[in-house]
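The block underneath contains the structure these notes are about, expressed in structure tokens.
Note that one protein chain of the assembly has been removed; the remaining protein chains are unaltered in position.
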Amino acid sequence: MATKLLIDAIRDTLFAEMRADDRIIVLGEDVGARGGVFRVTAGMIDEFGEERVIDTPLAESSIVGVAIGAAVHGLLPIAEIQFLDFIHPAMDQIMNEAAKIRYRSAGDFGCPLVIRAPYGGGVHGALYHSQSIEAIFTREPGLKVVAPVNPADAAGLLRSAIYDPDPVLFLEHKKAYRLIRDEVPENGHTVPIGKAKVVKEGSDVTIISYGMMLHESLAAAEALEAKGGSSVEVIDLRTLRPLDTETILASVSKTGKVVIVYEANKVGGVGAEVAALIAEEAFPYLDGPVMRVAAPEVPAIPFSPPLERAFLPNAETIGAALERLAAF
Amino acid sequence: MATKLLIDAIRDTLFAEMRADDRIIVLGEDVGARGGVFRVTAGMIDEFGEERVIDTPLAESSIVGVAIGAAVHGLLPIAEIQFLDFIHPAMDQIMNEAAKIRYRSAGDFGCPLVIRAPYGGGVHGALYHSQSIEAIFTREPGLKVVAPVNPADAAGLLRSAIYDPDPVLFLEHKKAYRLIRDEVPENGHTVPIGKAKVVKEGSDVTIISYGMMLHESLAAAEALEAKGGSSVEVIDLRTLRPLDTETILASVSKTGKVVIVYEANKVGGVGAEVAALIAEEAFPYLDGPVMRVAAPEVPAIPFSPPLERAFLPNAETIGAALERLAAF
Amino acid sequence: MTHHDPGGVGTEARATAPTGLSDADLVRMYEFMALARALDERMWLLNRAGQAPFVISCQGHEAAQIGAAFALQPSKDVLVPYYRDLAMVLYFGVTPRDIMLSLLARRGDPASQGRQMPGHFGSRRHNILTTSSPVATQVLHATGVALAAKYRREDTVAWTCVGEGGTSEGDFHEALNFASIHRLPVVFFVENNGYAISVPQRKQMAIENVAARAAGYNMPGVTVDGTDPVAVYAAATEAVERARRGEGPSLIEAKVYRFTAHSSDDDDRTYRDPQELEAQRVRDPVARFRATLLEQGVLSEEQDAAIRSRITAQINDATEFAEQAPYPDPSELTLHVYGS
Partner (left out) sequence: MTHHDPGGVGTEARATAPTGLSDADLVRMYEFMALARALDERMWLLNRAGQAPFVISCQGHEAAQIGAAFALQPSKDVLVPYYRDLAMVLYFGVTPRDIMLSLLARRGDPASQGRQMPGHFGSRRHNILTTSSPVATQVLHATGVALAAKYRREDTVAWTCVGEGGTSEGDFHEALNFASIHRLPVVFFVENNGYAISVPQRKQMAIENVAARAAGYNMPGVTVDGTDPVAVYAAATEAVERARRGEGPSLIEAKVYRFTAHSSDDDDRTYRDPQELEAQRVRDPVARFRATLLEQGVLSEEQDAAIRSRITAQINDATEFAEQAPYPDPSELTLHVYGS
């Protein structure tokens, strides 16, 4: 097994599947000669040509809308939205079209589309290059949303997403691209959409997270255990819709305590649904409040370093929540 | 005090404020001669003219985008989106622009804009004329979202919204327009944004709801009490962002049991945040799971009557939840 | 085809160039137009009788649609319609029974099994893309279909229809731009009836002909009398052939009139002078085409009577069939959310 950066796991999977299946095309802003602003598609246009690697005009609704048309007519398009912050113009095509095509046609049509989008903060991207607005999409039946942060998960989920018969929003944490490195199995490895992963077992409290906050959570868990505190179980959601209710509820039923950690605004984030699920389904097992550590209620992450730092949750703020919860 | 239908309370308030303040303009599709497809703006163009009542081209992004420009340049625009289902093309203007103008300019600019939109099901509107997608917006700091269903609340909140210095999404339940009638105070009556209302006091269990589901909730509460069951407190959220955490937590701390009722999809709905809030802040007072009665995870409300009925929560399904909860 | 005054009534030049249409073709065109009209009228009757909660019409658009349809090959071309395209989808193979099932929201409605409002067409079998309500989204889908067709080296043209109101949406601009850059085999067909619900064209755009927009994308744009099926056929054929030759997209604007309210939920008396409607009656495409064919001896009164009774029988059958069909079962609510 090779060890890869997250970005390479994604790129290698794209290349492998494009070689294997010529129904796959890639379209988006700057995906051609530039190889994408993060270089995920670097080299692709040389190998696959302008017909399969399409530098689109700067117009997100057309990127997704054209991809939908291609998807219903036999292709497996992978659309790139340059930053998740710029997905809004495509919202109608995603929500009212891609997500509803199967349902509205009672299964006569499907829309096998992948939308890749870098998201997340911590890279001085400021208000419009740092957003974590995944909860807009996780509430939409008909869509699937994945947010792997581990390279092997990213490779496996991307492969699943490409061949999934339905539209999948594939979120890539831009800070993790060149930060997270791990072993990635070769040869068509897949990870099923809809399955969370217990990345660290523990018995006293559960942390549920995803994306870069998973790593802050792990750091917080290790710091607490190193101090001789509670034993912490850590879950990486990986898929944000549909949620893996089984894994979530099993862990919380075991530990009785839970902290949900995400870098989106707290109100209405993915963590709200996770908390609501637990409060409804695992209530008898709860030994303390369902806690959330998330970003404050400000519109987005500011540019200036002190403000960016103040916005994002981190191992310390998570650790503080763990200690408050332990006291219950 | 006059008794009015919801729709008349809204219309009368619009007329009264347009007479009082000529900074107010109205723009949207068919708001002129047609008076809006629901007739909320009927007669307005005759009284105020084409300059203040603007039939726009069929293009939602321009409706909101132009309104933003007018708002930063001294007007108080009221934009109408014909159905909430069609707000998606305006999402970028709402989320990335209107909601962030104040924050990104550190208060140098504000955006006093009202966006009115009919929402909700039960009128054979099918997949695209029935949506309750308010949770997309309630997660957005910088926006305010109100959804009054009582005529007096609608009049009072509309007035607050018009003069609020920030963008307010004003949701009008289309089934309630001509169904809900109540007394409406005259003369500049306002209701503050951000305050819920206890519409029925009770001691054993709290129902938290809004929109037409408030009325189903009241029916369920009355049916239960008529049977000699629990005493039910019913709260109308009225404002969906910012949530009135105080009223919510006070009630749940008193009753110890709560059912949250909404007609949007259950996952990621406004009720998810309400449940998460309660599970985090009122945990010590809870005597049972935080329950939610909401719509199933299908993309939208189908047209055919049996399917539409099956989609929407109602007094019976709410009653069943109350009984399950009472058994805890 | 000609750039004509939208207010002008009955003064447009009519296609005279040889079109390759035989007399039999012309009669078939007429029959489709008459069928669409009669079916549409029946839907309103059912609506008035309280049996159908919602109707949206093609009345006034029949010639535009059938002229266009005849330029296409339903076996290989893809239709990406909007809600007024009843006549077009009939030509593509949707039956009056299908339409009535959809009108009454019954199980078996092939477009959506009763999930969508009437007028939201779609049938994979008939190469008709599933349609939604949000206006103009479909023009991007057609562009994507054309992209895939070109990539797959198919001899397929994507044909998409939109109202002139829909051309105000950003998606319209984005679609024309994308299609032209890639010289895709797609035709954008604007059915310009002068109104977006109540909003007259002058409040929708500062131009007289939507076709004027084509220049901004370096594609041909023509305005054609949409009440003349032969004129539309000629313009459509040219655009379709151009697309098949790999020369890229075209924009066709067909000027028509909407003879009903926007839908059964609308009351057009609030914004449209009844005299305007009356004056436009002379442009009724079905009556006009019938008169032309009779005059030219292409159609006889007897043939016409036979056509009409055939149509009535079809519509009666469809109505009865749909009335007897069951509603979907509530358990069907949660089907087809995901494919796996």
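Per-chain numbering from 1; labels A, B and C assigned in written order.
Keep this in mind: a contact is a pair of C-beta atoms (placed from the backbone, for glycine too) under 8 Å apart; a residue touches a chain by one contact, two chains touch by 3 or more.
Predicted model, so just to flag it, every value in this text is computed and none were measured.
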item	value
For the chain not depicted, the shown chains it touches	A, B, C
Listed residues C:22, C:73, C:218 or C:296, member touching the removed chain	C:218
Per the touch definition above, residue among B:9, B:26 or B:59 touching the missing chain	B:59
Residues of chain C in contact with the chain not shown	168-174, 177, 180-181, 183, 202-207, 212-219
Missing-chain contacts mapped onto chain B	25, 51-52, 54, 56-57, 59, 61-62, 65-75, 77, 89, 92-93, 96-97, 100-110, 141-142, 144, 164-166
Where the missing chain touches chain A, by residue	29-30, 32-35, 37, 55-62, 85-86, 88-89, 124-129, 296-299, 302-307, 309-311
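What we mean here is this: only the chains that are shown with their structure count from here on.
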item	value
Central chain (by mean CA position)	B
Reference chain A; chain at largest CA-centroid distance	C
Whole-Å separation of chain centres (CA-atom averages), chain A against chain C	42
Separation of mean Cα positions, chain C and chain B [Å, integer]	37
Residue numbers of chain B (touch at least two other chains)	61, 85, 88-89, 127-128, 297-299
Interface hub residues of chain C, defined as touching at least two other chains	112-113, 115-116, 120, 132-134, 170-171, 337
